[in-house]
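Please find one structure pasted underneath; my questions will follow.
Note that one protein chain is taken out, while the other chains of the complex remain in position.
We call the chains A and B, going by the order they appear; numbering starts again at 1 in every chain.
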Amino acid sequence: MIEFLSGAVTLGYLIAALFFLRFWRRTADRLFITFALAFVLFALNQGLAHVFAVYHEPTSFVYALRVLGFVLILYAIIDKNLSTRSVRYPIEGKRQV
Amino acid sequence: MEDSAFSEDFFAFIQSAVPSVAAAELLLLVARQPERWWTVAEIRSELPADVNMDDGGIASCLEALRARGLVEIEAQRGARYHAATEALESHVKTLARAYNERPVTLIRMIYALRDTKIQSFANAFKLRKS
Partner (left out) sequence: METFNFILYLMAVLTCLACTMLLGRGYLNSGERLLLWSTLCFVGLSVSNILLFFDLIVYPTEIDLRLWRLAAALAGLVFLLYGFIWEAEDNR
């Protein structure tokens, strides 16, 4: 059961990363490429943790991938709030880039 | 053509009826000859060369336009431009003007409107709402 879940989660992260990549190509919003990279790292973390049978994660290098993934997400959030982008297209006054 | 020519209703029209530049080209093509019945092959041959739509794409685009009230389709005759309301007719005219006078703005608008949901994901991470 755990093997099944581990594989499914790994694939889930990867497919999500592909969607983020697609959204980045559509909108050119840096947040999406950052999330894509983060989710690839989560996928790697999950996959490698299983391959190397890492059960006590904190002592393994594999967990650095997770940490890096979360650092990227934090970076994406901070970057989203710090960078000032010009309005691309005002739509209904609410949805502005 | 000023920005004021682009009303909220026009944005809503674009968002619901014109999901891509190719769709805009197709709509404008059939609107230019409103009495003519078109087959898919005729549309394909008369669309500008850089529009990448195959027969299946053209057919589904026509179906979407029909659902939106811009085109009528008859099995034997093909498709013909027919705006169901005056509002739609006026939006198509605005689209034609924009296409001729401000094509870059129009293209940006089409794609920005297409991506509003995706953009809302990214915008949710802004801590301060503008």
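Just so it is clear, contacts are C-beta pairs under 8 Å (C-beta built on N, C-alpha and C of every residue); 3 or more make two chains touch, one makes a residue touch a chain.
Small disclaimer: the values here were computed from a predicted structure and weren't measured.
Residues 1-2, 5-6, 8-9, 12-13, 15-16, 19, 23, 46, 55-58, 63, 66-67, 70, 73-74, 77, 94 are the ones on subunit A that touch the missing chain.
Against the chain not displayed here, subunit B makes contact via residues 15-16, 19, 113-118, 120-121, 123-125, 127, 129.
As a convention for this text, only the chains that are shown with their structure count from here on.
If you check the complex, the residues on subunit A that touch subunit B are 23, 26-27, 29, 31-32, 76-77, 80-81, 88-89, 91-92, 95-97. In the complex of the two chains, the subunit B residues touching subunit A come out as 8, 11, 108-109, 111-116, 118-123, 125-128, 130.
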